[in-house]
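Note that one protein chain is taken out, while the other chains of the complex remain in position.
Up next, subunit A:
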């Protein structure tokens, strides 16, 4: 055996039904039978998410990630930081999503050549080469309907005619020669509330995580600065590589030359000293009686600290105990579904009207003879609040330097539920 080669050896894509539908090898070919170990693990796992991310086999290690119901299984031959591989695989998925709109089995199969070209550029000898989407897009044009039509007629190609400059420029994340007729820069401040609420309605844990996603379409090499009214709120941050760290350290200002197009500028965590406002409350009464085949089920939702904004797109879901056969409920608004196989109840509420609180009431039937379930289900809630950053974070101003035109600037705020759970 030769010296063990490092990093990613091969990649297999496996769909939900356990078929390998794509394979790519960066070094010598590894037989796809290596995936048998993965399939074994898949069989053992009760849920798709329960497959261990790292699986040792006699000669290799399999590191897999699950996204969009596809397992990306990387074959590793020797020691490598597992996060290195995991992070890279996620980057691959992000790239596919970026290129094809969705990262599904069908999309990958339809674009197998582009997928291959991308994988070829992203890894050299199993070591990441070009992972910045801006550079990849210069090397390989993303497919569009128009281009596909044109390509089939003219036989022209996806591959960039010109060789990219990005790898060599001082700003590796931005290509040169970007041109737009409408120069615009949009920033979305999106905050997510993670919370666990206990039976009695008191908060066990709550925290706010935020991101600023940007869509920047600006000509040339603009240099942007973005400042906050209350930067102290940001406790822990991680940046896109374009952000000048020193400037942030010294002045709490985000100064950067943006990549072209969509990117995540910043992720942050709001310091835990600040109390987290919980925008919704749930009143619940779920009970099963011993000996009875019926259980009572009542849920009422209401707005709490919402700063006067409406709570929208509310979706309640709950995994009911295994003993539940069916649910017979009536919602005051929205629709609900209950899957008798997975026992998943989900209630699409929509908008919460503070005057008329939405409720879901009725009974659930239990398997006859089954004993009373000894635990009550957990309720997961999703919601959105537009035009509000729940932490109170506010962008002060956005300035552009280095270019002459006046860009159109927009900032949007939104609050969402992250992992928001109510224990009953």
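Rule of thumb we're sticking to: contacts are C-beta pairs under 8 Å (C-beta built on N, C-alpha and C of every residue); 3 or more make two chains touch, one makes a residue touch a chain; residues count from 1.
Following the convention adopted for this analysis, contacts and distances are computed from a predicted model.
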### Query
So which of "AP-3 complex subunit beta", "Globin domain-containing protein", "ER membrane protein complex subunit 1" or "F-box/kelch-repeat protein At3g23880" is the UniProt name of the chain that got left out?
"AP-3 complex subunit beta"
### Query
Of the listed residues A:16, A:204 or A:229, which contacts the missing chain in the full complex?
A:204
### Option touching the unshown chain, where A:171, A:215 or A:310 are the choices
A:171
### Query
Contacts of subunit A with the missing chain: which residues?
2-7, 20-25, 27-29, 32, 46-47, 49-50, 52-54, 56, 61, 63-67, 76-84, 86-88, 90, 112-113, 115-117, 120, 124-125, 127-129, 131, 154-155, 157-161, 163-164, 167-172, 176, 196, 204-205, 207, 209, 221, 223, 225, 235-241, 244-247, 249-251, 257, 264, 267, 269, 319, 321-322, 371, 374-375, 378, 380, 399, 401-402, 404, 419, 421, 423
